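Note that one protein chain is taken out, while the other chains of the complex remain in position.
So that you can tell them apart, the chains are marked A, B and C in the order they are listed, and the count of residues begins at 1 in each.
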């Protein structure tokens, strides 16, 4: 990486291959094609007909069912993997060992251990390992991160996230592993430095006899005493994607399904001050209510995947970690595994060993 | 009660006194005045000026700061108590001992034990003891009860209830005791016979340093394997009052803040059938999706308190238990106490001994 | 009026009588009772039983079917009339001739001519004549007036007002006379000095065979070239009460059915500047788009009728015209009559002689 002068980099698009032509692959194909920084060379899928259908009848992109053939192409400097999570380890490992930069669809791997192997391999080889936490690259989440990092919202008191819909009951994973990676990667992305989850409890129900949780609730304790709660649900006839970030100065409501007002920042809340006085006087005197305006900031409309693709290019060309690098993917995996354990134990609060790698 | 012939009852309004002129008392005053079945004789409050302000300058209703004076009035056959929960036991007990029927604002009492004393006393004396679980008498909740009891929604798989707002931080109780009685009494009211909660876990956070939970989540396990989850929150700048009742046949969404469409019944969902087959085939073959219409049933607009007042009259005149009698109040108290215990223990799932009195 | 020192006024509540116990009268009764500045002495209605029902069983207010008896009471210094519009002239005239201040429910009278007689009589006698344009006293409309008068929105380009619902088909008036007085009085109230309607056209349809327009559209031309459009409708199954005030600097959206966000001020719009250049260049260069934030200002929640009652007291005690005085009622009547004429002529634009009295 470091030997390539930056100027030549920008002249020369990065040859890329997309691995996996299922649900998510077509979105990667479309966005890499639209980017001038990348040159899409291959779409690779065990089912080449499916791959051909994704590309359509008018495409010059090559199709292959053979990962080795793709990785052997010296023009391919980077890959983007959108295969089932269970295959992330072998596919990504093969790519890294072939000297390719790797972008992986969420979750990073099927287990924390597998994810760690990938992070270590990428480190060893000085290659970019990035996790496609797409939501983090929406204009809304980028702004939320800014508002929390800058202190504009104050300290985070609580986060309540709801992601429910009539969803596809997955064959191999429960609703926590299917949907919560979105919320957990967002949480990881927006929390200011020094603030992080330290424990998680999960409750769930199957209900329809699917053999796995279709409705689940995650409660995370943060090291600041704050709480983050996530509701994921495959059985809701109505679609809701809302998150409330309660801060000490402002409270932000994100409604991802309201394009005309995705973010709303409320100068409305409860303030409690000087807890020095005696108990009796305390609540008469010191609880006060703010009832200010609400501001819905204008957001530029930009497809998140396009920004994610740009960030991948930036990480590859500079060698600096991507905003959602392998380590962020690992942190998400750790919480997912702890949540599964809690679910199995009927809701026990499970401690996280956050920080042991990052 | 039983000696009075029903015909004369209807000719003769029931003399009633409202005890407590604070937040809720004025609503009771207004509704008892509007009812032809009751005759409001007293408004009783330690602060007689406050009582007078509630009645206004044009009222013929008597005011008193002396509960004994009110209970000594032989024309008073029933009372309605809207004082702080900590005083429910002495006030209601005095009324029962004076031979008066008693309606109590939620929660029934400050503790399960106190509530039990009231239920036993009312039983012993053959008097009506009713809990003002107002929400149960809204047209929406009455319809939900009907839909669940009749089997129209099928078996309940999950209930998700959200009741959040910028609320008054209470002096003496946390957000669970302040808001969850609404959700718990509704749950108690609508569940079909034989279905009931068996355990509860609670997670919460203070955040603003109020000295008590301002944000809390309750997870209830039902004896059917279903889950009920309740989110109560004093710190949300937006007001949400929504509940989703996921059934095996239909799913119902109740949005109490949408007067034009409070209930929506979705014929949309996931069906899983014949779990006899091997694991492999199972999810390819047997998961199917219904995607039918939504029906928003027309509801008569009627103030819940007016219906509650009618139910109180019916219970008094027939001697039959009210729909929300003391026992329902007790069941709510048991869950509240278990939730407090769970909260103190960091989210442990607490078993309920439901049924030991009812 | 002017000889009464203000101090004694505040000591002595203004004796008032409400005339009419139909749809609107009870609201007036409730608000005059709640005001310390007024003392409600009578509720007068030809149907005394109806009047008694409005007051309820616990009231000390007197009831009468005889207007003369009420007007003969020297303690009555002011009246509030909520009878059908066709009776406003005789009732209000009798009150003025008896030396009483007069508040009239909208519209001021059944015709412009009748309204003018009332305005002249009140002027002659130095009495307050006020129109109960209730909406003008909502916190939302008061704020809109402020925003337009202060120039914060810039010049008004267009107003689009929608007031539709499944409404009571009126016996004697069409939907224009039933609903548009609200929109027209609001328009009259918020327009800055010097800006006023100069012509109106109306289109309507009966549809259900009611014998009068049940759906109607009014288009008003303002003297500034701006347009105001009003949609009133008795046949809509959904209730909408929205108005958009398009200004040169900001655009305001008022949604009266969204209590958590009644007003929204958008810094979003189209700017066209320096129309000096040639036609060709004009639109490529000079049209620009603002895409700023939206602010939803915090509004105090206060019942409009209570503010209206205070304004009536202010007008009586100071002798200054009320914000919605008889003249504003007259201006509304003039537009209503012109709209009826336009409706009869199939939509002809009718000029207004605005200003000939005011």
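The definition used in the following text is that a residue touches a chain if its C-beta (ideal position, glycine included) is under 8 Å from a C-beta of that chain, and two chains touch if they have at least 3 such contacts.
Quick caveat: nothing in here was measured; it's all calculated off a predicted structure.
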Omitted-chain contact residue, chosen from C:65, C:93 or C:235:
C:235
Identify the residue among B:34, B:294 or B:341 that touches the chain left out of the display.
B:294
If the missing chain were put back, which residues of chain B would it touch?
261, 264, 267-268, 291-298
Touching residues on chain C - with respect to the absent chain:
157-158, 160, 164, 166, 169, 171, 201, 203-211, 214-215, 217, 219, 225-227, 229, 231, 233-238, 244, 246, 248, 251, 253, 264, 266, 268-272, 275, 282-284, 287, 289, 294, 346-349
Residues of chain A in contact with the chain that isn't shown?
33-34, 39-40, 56-61, 238-239, 260
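In the analysis below, only the chains that are shown with their structure count from here on.
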Taking all residue numbers at the chain B/chain C interface, are over half used by both copies (same) or under half (different)?
same
Could you pull out the chain whose C-alpha mean position is farthest off from that of chain C?
A
Distance between chain B and chain C based on Cα centroids, please, to the nearest Å.
41
Just how far, in Å, is the C-alpha centre of chain C from the one of chain A?
53
By residue number and range, which residues of chain B touch two or more other chains?
238
